[in-house]
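One protein chain omitted, others in place.
Should a chain be cited, it is by its letter among A and B, assigned in written order, with residues numbered from 1 in that chain.
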Amino acid sequence: MFAYTVRRLLQMVPLLFAASVVIYTLLALQPGDPLDQLRQANPRITAEQLEALKRAYGLDQPIYVRYFKWLGRAVQGDLGLSRDYGISAAQFIFQQRLPYTLLLSGLALLISLAVAIPVGIFSAVRQYSTADYAITTLAFMGYSMPVFFLGILLLFLFAVWIPDHLPFFPRFPTGGVPGLLWSDVRSGNVGFLAFIGQWAWHLALPVLALSVIQIATYTRFMRASLLEVLNQDFVRTARAKGLSERLVLYKHALRNALIPIVTLVGLAIPGVLGGAVITETIFSWPGMGRAIFDSLVAKDYNVAMAALAFLAFLTALFNLIADLMYAVVDPRIRYT
Amino acid sequence: MRHLNKLAALWLIGAGLAFAGPQDNSLVVGTSQEPRVLMGDFLDVISNQAIKSEIQQYLFTPLIGFDANSQNTANLVTEVPTPANRRLRAIDIGGGKKRLEMDLTLKPGLKWSDGNEFTTDDIAFYYEVGKAKGMPVLNPDYWQRVRLTVKDKQNFTVTFEPAYYYDTYGSPISYAPAHLMREEWNKVKAAAAGLDPDKDAQRLNELYRGFFNKFSTPQFLNSGKYPSMGPFRISRWVPNSTLEMVRNPNFPIIPAGGADKYVQKVVYRFIQNTNSLLVAILGGSIDATSSVALTFDQGRSRQLTSRTPGRFDIWFVPGAIWEHIDINKFTNCQQVADLQLNDVRTRQALLYAMNREGLVKAFFDGLQPVANTWIAPVNPLSNQKVQTYPYDPNRAKQLLAELGWRPGPDGILQRTVGNRTVRFELEFVTTAGNAVRERTQQFFAENLKQVGIAVKINNAPSSVVFADDFIQRASECKWTGMFEFAWVSSLSEDGSLFQYRNLNTGAIFVPTKDNNYQGQNIGGWRNDQFDRLTSQGTIEFDEAERKDLFAQAQEIWAREVPALPLYFRSNPYVVRKGLVNYVASAYSGGFGYPGWNAWEIGWESRGAQKRWDQAKYALSTR
């Protein structure tokens, strides 16, 4: 097990190297370069001046030189400056965007699991009951809903239509983050509850939009996984021993049924941290997905590179963790 | 009790239900863009966003303002230099070129918001940084021509050589707080001393950016150390949410009736998604929109217009953003040669076939006028008496028939070139994801189909089509037909969009391999007469003379239609009733943003006096 882990960790090094080469090449191949906007912004710029700017941004060097320069700095923890924001790319990604994404996507994931696991269990235990059919139908509906359609629908309903027709219905905020910072609470300008309330108020719609699909997915998985386990011999044996249904379910079946869910969540985490570009766009949420999209459009490649390389690392890491987790929780799997 | 009030106020701002407007004499402006940086980045090295320029009007009042009537106003200087007061001198330097000298005197007793004296030292500091070797400025052309001579703490002279007529528009130079930034700048200068702008360009660039960055992030500005020289100063900037500015008591211009009768606090609310922004306006938490806010269609949407009467005015300010279709005229491209796009009659036929009048009426209620040339009607240089091309499909068909086109079996025109049969199938490129453009594009495609021209749409996201290796490569046939996009023009029109060669500088503006694909005459039009007229017009200081030169140039342009002019965009503004002097015109402040006269924005109910009437500069839906 230990040897296997070490081997996989070592395999991660060339994998990440290859991934970073590919990502860097992809970025270098992007149509246009960071100077396009400068060129458009200023009609009177001359070829020589543009050449000078090109040199100033290091764009006159071949890709491989740029890559190794980037790599050399990156391993020392310097991910370069954001061309667009003027601050360091790492600071921008990890301080200004990651927390917001953690808040939105993380919250959505937690809520989804909190809803999906009990509902999935219920659905599996009452397989083929009316409730099961209803839950399945709802889950499928949630799963089939295009997220941007749902997002716009929620906005239209809760921020426009319902408040328009129900006079006392509160108008939900249409996006963005509240103008309250933690420092306001610390300085005593604003109460803790008001602070939490504000953030919850702003998070409500985007979290809802993000959760619907995840709830649907995890409910289905939970149901399928539990049914699988309930059909297995050891559960039958437990039942045959005369254990109460409750004990069979919670003590034996559930623990085994949760294994695939745990793995699934593990594999989903890089995606969670990668942000949800569509939801973030609709609700003007300053998260990672939007940051990556914007940095690509604005050709702010240090930011794009930092974010994408970080996500590639997370993906590789959580893949490994998921594989190891299989081994830990399922004694039948042996890695040598 | 006070504490409690504060809490309540904050709660309400967050909830988007703030008592915006007259109740607390504040102004909440909604915008869909957030500045990356402000203030410290005074040369726009880090960012040159529109919203940054707009907000900085509240924080840095230009020495000489540019009002809604496109007139210079002396803000921080005693008077605007004119030949009459002998502060403006144009000196011949040969070759038809001139040197321009402007003598300026600062108003007495000027102070930054932190109480420090405002002197010519602040201007000299700005000048010194801009002129530093290898500074990656966005307008190198300006920095090459400008020179500053400081006489004493109040008097200085700005020189342009060679001078262009638009050098007298607005402020000839700007300023930056030397007392705050000089020390750090000296360090940067020392570090940059040994660096060679050619070899160490990247290192230099990073040094400079680091310098500007230090003074321009939200974190730094929230510390309150950066002084303002405008009517407002930043009190709080919560990234992704709001920027709050409060009145600067040291500001020298006192609006009629006293500053306390005018807005005391300005809050910019950042809501990226314009649909969400519209919802926020409907919810009543926003008093006015910025220049980067709603789209034209949103400005006219029923949701908004049905609720505004009595609460909001909706204005459409005709601007200088010129929506047009450029045409590839490089005959080395097979398609261009086959379709004879370089023949003026083909382009005229295309224009006759396109129902532009119908489009602006159906799409825009006529609020965005049909364009006849590339110069906006609001520009004094505009010539409205040029040849026009009203919708006339029969005339188009006739012209096409003259060129040898006959209807083919599928209804699409065809002709024989050598021994090949050529179909009139025209590529049409624009930015994917821009709903208005994709809509006009399909509208025109239908128009062209009516006269027998098939259109092949080939759109991509703007980062793809505006990339240097696409838009600039018509000469390599990367795009082979029509390309719809817009140019933002300012008052300083010089014709470079359609010049082959600028006779003043010798620069070639048709992008080909030979000039490293520079220049904006992307379709490759060449007319020597046009080049001569516009080049001469740019260095002509006599207004009537200049107008005449540009009028002639426009006549040539309209006859030849090197590009198909579509319409000039209007910018929608939603402004709460009772808010006065929040006014934008096509060129107000230089760029056409509101806020150029920030000190006189106020609520009528609070005693603010109306000096500027938006109705004079804009159309309204009513």
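To be clear about the criterion, contacts are C-beta pairs under 8 Å (C-beta built on N, C-alpha and C of every residue); 3 or more make two chains touch, one makes a residue touch a chain.
As a working rule, contacts and distances are computed from a predicted model.
The complex appears with one chain absent; UniProt names that chain "Oligopeptide transport system permease protein OppC" among the candidates "Imidazole glycerol phosphate synthase subunit HisH", "NADH-quinone oxidoreductase subunit K", "Inner-membrane translocator" or "Oligopeptide transport system permease protein OppC". Partner chains of the missing chain, restricted to those shown and counted over the full complex, are A, B.
The residue from A:M1, A:A18, A:A200 or A:L247 that touches the chain not shown here is A:A18.
From the options A:V177, A:M222 or A:A304, the residue with contact to the chain not on display is A:A304.
Across the entire complex, the residue among A:Y4, A:Y143 or A:W199 in touch with the chain not shown is A:Y143. Interface with the hidden chain, as seen from subunit A, comprises residues 11, 15-16, 18-19, 22-23, 26-27, 29-31, 62, 64-65, 133, 136-137, 140-141, 143-149, 152-153, 156, 160, 231, 277-278, 292-293, 296, 304, 308, 311-312, 315-316, 319. Panel shows subunit B; residues 275, 278, 295, 297-298, 300-304, 358-359, 361-363, 365, 432-433, 435, 438-439, 441-443, 445-446, 450, 456-461, 463-464, 467, 470, 476-478 of it touch the chain omitted from the view.
Please note the rule applied: only the chains that are shown with their structure count from here on.
Across the interface of their complex, subunit A is touched by residues 3, 6-7, 10-11, 13-17, 36-37, 41, 46-48, 134, 136, 138-141, 197-198, 201-202, 204-206, 209-210, 212-213, 216-217, 238-242, 269-273, 275-277, 279-280, 282-283, 303, 461-464, 466-470, 494, 496-497, 505, 507, 515-516, 518, 520 of subunit B. Taken together, the subunit A residues at the contact with subunit B in this complex read 30-33, 35-36, 38-47, 49-53, 55-58, 81, 84-87, 96, 100, 152, 155, 159-160, 163, 171, 173-181, 184, 188-191, 194, 197-198, 201-202, 281-284, 286, 296-297, 299.
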